[in-house]
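For this depiction, one protein chain was excluded, whereas all remaining protein chains were kept in their positions.
And then chain A:
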Amino acid sequence: MSMVYINIFLAFILSLMGMLVYRSHLMSSLLCLEGMMLSLFVMMSVTILNNHLTLASMMPIVLLVFAACEAALGLSLLVMVSNTYGTDYVQNLNLLQC
């Protein structure tokens, strides 16, 4: 496996770790989710261009569209939590249920 793939795969693993391990802000996991999507996009484009899989060229675009949707959804959840509690601390979600 060439160096490029390992690099980007490392970026992906790093973002994944960042998402799974975070202290207090919900925003940081959303940001790392975006990082994962970005690294996936790059890996996918490099693979397709290198191996001349022409017919799959639209897949990165589709991935980008779905990433945008999912980012919007995540942001709306964040806004809902932040509207109720004022901050986006994760510990808020374990407080009184209402």
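In this section, a contact is a pair of C-beta atoms (placed from the backbone, for glycine too) under 8 Å apart; a residue touches a chain by one contact, two chains touch by 3 or more; residues count from 1.
Basically, contacts and distances are computed from a predicted model.
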Should one name the undisplayed chain from "Myotubularin-related protein 9", "NADH-ubiquinone oxidoreductase chain 5", "A-type voltage-gated potassium channel KCND1" or "COMM domain-containing protein 5" using UniProt, the answer is "NADH-ubiquinone oxidoreductase chain 5"
Sole touch to the unshown chain from A:M19, A:V42, A:M59 or A:L78: residue A:M19
In the full complex, chain A touches the hidden chain through residues 16-17, 19-22, 26, 29, 90, 93-94
